[in-house]
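With one protein chain held back, the other chains of the complex are shown just where they sit.
== chain A ==
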């Protein structure tokens, strides 16, 4: 199969993820969209790795997964604690950090 198709898919997923982050209010959904963007990148890395015939991209994909897992731990913890104090998972409600 033409490797470009993987890249098209990766761009499509990244765009969906980015649009989700910008548009959706629910913190969980925003979070999942971030994951979607990360995985779109992973797909691009792996594709390029395949194209160039070396393992660099695949190694970076593993790193990305590890970072994403760590990020999920921290992010979910923040979301849960915000939900506990505000009874809402909307990112627009957590807007205290402003002048």
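To be clear about the criterion, a contact is a pair of C-beta atoms (placed from the backbone, for glycine too) under 8 Å apart; a residue touches a chain by one contact, two chains touch by 3 or more; residues count from 1.
Please note the rule applied: contacts and distances are computed from a predicted model.
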| item | value |
| --- | --- |
| Protein name as given in UniProt for the chain not displayed, "ATP synthase epsilon chain", "NADH-quinone oxidoreductase subunit L", "Sarcosine oxidase subunit alpha" or "Fe-S cluster assembly protein SufB" | "NADH-quinone oxidoreductase subunit L" |
| Contacts of chain A with the absent chain, listed as residue ranges | 18, 21-23, 25, 30, 91-92, 94-99 |
